[in-house]
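One structure is given below, represented as structure tokens, and several questions about it will come after.
Only one protein chain is missing; all other protein chains are in place.
Note that the chains are named A and B in the order they appear, and that numbering of residues resets to 1 at the start of each chain.
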Amino acid sequence: MSTLTSAANPSRGLRWDAWAIVLWIGAGLIMAAFLWVLLDLLGRGLGQISWSFITEAPENAGRAGGIGPILVSTLLILMVCLAIAVPLAVGVAVFLSELLPHRSRLRRIVQISLDALAAVPSVVFGLFGNAFFCIQLGLGFSILSGGLTLACMVLPLLIRTTESSIRAVPQRYRLAATALGMTRSRVILRLVVPLAVPGIVVGTLLALGRAMAETVALVFTSGYVDRMPGSLLDSGRSLSIHVFDLAMNVPGGDANAYGAGVVLIFALLVINGAVLCLAKTWKARSGMAITAAT
Amino acid sequence: MYLRSPARASTVLSPMLIGAGALALLASALIAFIFFVVLGEAMAALGEIGLWRFLTDASWHPSSGEFNLLPMVAGTGLVAAGAMVLAMPLGLIAAVFVTFYAPSPVATAYLRLIELFAGIPSVLYGLWGLVVLVPIIADLAAPGSSLLAASLVLALMVLPTIALIATMSVRSVPLERIQAARALGFTKASTMVKIVIPSARKGLAVAAILGAGRAVGETMAVMMVAGNIVQVPESIFEPVRTLSANIALEIAYAMDVHRSALFVSALVMIAFVVLATALLEFVTNKQAMPDVHPD
Partner (left out) sequence: MPGKDLESEIRHGHHGGNVMTVAQPCIEPAAHREPERHLWCISDLTVSYGEVIALSSVSLNIKENSVTAVIGPSGCGKSSLLCCLNRLTDFIPGCCVSGRILMHSKDILGGQIDDTRLRKQVGLIFQKPNPFPLSIRRNFELPLREHGIRDRQEIEHIMQSTLEATGLWKEVKDRLNKPAHQLSGGQQQRLCIARALSLRPDALLMDEPCSALDPISSGQVEELVLSLRERYTIVIVTHNLSQARRLGTDVALFWLRDGKGTLVESGPASQVFEAPRDDLTKLYLRGAIA
């Protein structure tokens, strides 16, 4: 993602012509459409934001009041998701990049199945989570079910980014550590994985953004309840579901839907900014590029 | 990479290899597991209703025992096709623009923004569609919530993905090839059409497949603007219901065979995904990709 923009732009000595005009107009229209979406959202939503909106509980089905409990539920769902997915992804990535010979058939199979997993629509994850976590495991509509479902969903992305950051650790450090008498497993645990941490963090942030944007997989798993959750086994409404519900099911809920939408956008902007900053500082510090899959 | 080592005993690292290997197997079995869970839930409907009736029943009225999925399949296909028809050329325009026409700072800023828009939650695109776009379309032709609205919103949603992948593949066209064409007297425009786009076709195919996959799977934004009436639309201004919207709308109250029938429609979507993944493997043929290990 970030490598794209850092590449020098070759202007390639081309002149203005009819095509240039078409392309400038086309590109301008694309940007205009996106800015329309963004500015509309900010224009209608920013006015709703206040301290009480962030902290108070929703009232009157969300038309009034704030989003306090919804923020808490969202955070809990994301924490469950990452707590499960990150360790799993690091383990798998270590296996794929360090322990398997890189032309092995097993590796190919794992990668194809992860590609397929990445392509599964989120509505199917929602059905799966509903059938398996909520009903078969008896977790019900709960934050736990929602977080687990999201963990399955972001796993391929996390594995891919972790694997590529482990691969970005230059081979000579592995050789140097081995030459100092470190065993292979210690080289991996003490040197390679720690050196890959910046990339893993960036991948985690990307996964966080993906999970936070998700709606439909949570509708069937963590549910709609907008009260403050008492435990991970309570149902909890995520921010994105709240936006959806206010817009679709609550007449007169638009204003607060926009307010919640702005909070969502703001969180994503922070994540996006953090990714850019971290990638830059870490690159400067260690001289290793942070590669993140799109 | 550590490979085939002639070393003995001490390099056999059991606990770590076994642990990480088990996790990898778990992760790669997940897709199969999801498939079997969904299949298991769908079995009841497949047994009771049978595949055939999903295609031949009068309509989709689960309460009166009618389970025709075709209107939803058509809806999904039409919405996704409409989105792709809009998004592919636009994505290509954006890619060519940032690579060949935009001055460097403009290109950088443009891509940053596109990356940002790639991350905007679908529900917010849906909100915009519902509040801004649908009333505009309703002025043209009621009711506003329609195939057109869904396609437009979806096009906007898949456009960033397509534009980013297309940019990457257009950028990877070797400069020499472009210079050679220019030296042969090709105009800039015909260099684009005859050299750049054909050279980047693999990446563009990947962009199209990933974009289409996203378009077919998208639920929330589409559901918010499509009108969700079960019918095969006769014009772009008529409401439609997609497979995924159908699931999201009905799962909350569906029971027994009805619930099971919704899992059947999820199977249809999984089948599509498997197809798309296979196509992707075929197009990219990753075996040919070198294993990069920078030093």
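As a working rule, contacts are C-beta pairs under 8 Å (C-beta built on N, C-alpha and C of every residue); 3 or more make two chains touch, one makes a residue touch a chain.
Computed from a prediction, not measured in an experiment: that's the story for all the values here.
S.K.: Which of these touches the unseen chain: A:L175, A:M228 or A:C277?
M.R.: Of the candidates A:L175, A:M228 or A:C277, A:L175 is in touch with the missing chain.
S.K.: Over the whole complex, note the residues of chain A touching the chain we left out.
M.R.: 172-183, 186, 190-191, 194-195, 285-288
Criterion: only the chains that are shown with their structure count from here on.
S.K.: I'd like the Å distance between the centres of chain A and chain B, where a centre is the mean of that chain's Cα atoms.
M.R.: 17
S.K.: Okay, in this complex, where on chain B does chain A touch?
M.R.: So the residues of chain B touching chain A come out as 1-4, 10-11, 13, 15-17, 19-21, 23-24, 26-32, 34, 37-38, 40-41, 90, 93-94, 96-104, 107-108, 110-128, 130-132, 156, 159, 161, 163-165, 167-168, 171, 175, 178, 187-189, 192, 210, 213, 216-220, 223-224, 244, 247-248, 251-252, 262-263, 266, 269-270, 273-274, 276-277, 280-281, 286-287, 291-295.
S.K.: Using the touch rule from the top, collect the residues of chain A that touch chain B in their complex.
M.R.: Touch residues, chain A against chain B: 1, 4-5, 7-12, 14-15, 17-20, 22-24, 26-27, 30-31, 33-34, 36-38, 40-41, 44, 88-89, 91-92, 94-96, 98-99, 101-103, 108-117, 119-128, 130-132, 136, 152, 155, 159, 167-168, 170-172, 174, 183-185, 188-189, 209-210, 212-216, 219-220, 240-241, 243-244, 247-248, 254, 257-258, 261, 264-265, 268-269, 271-272, 289, 294.
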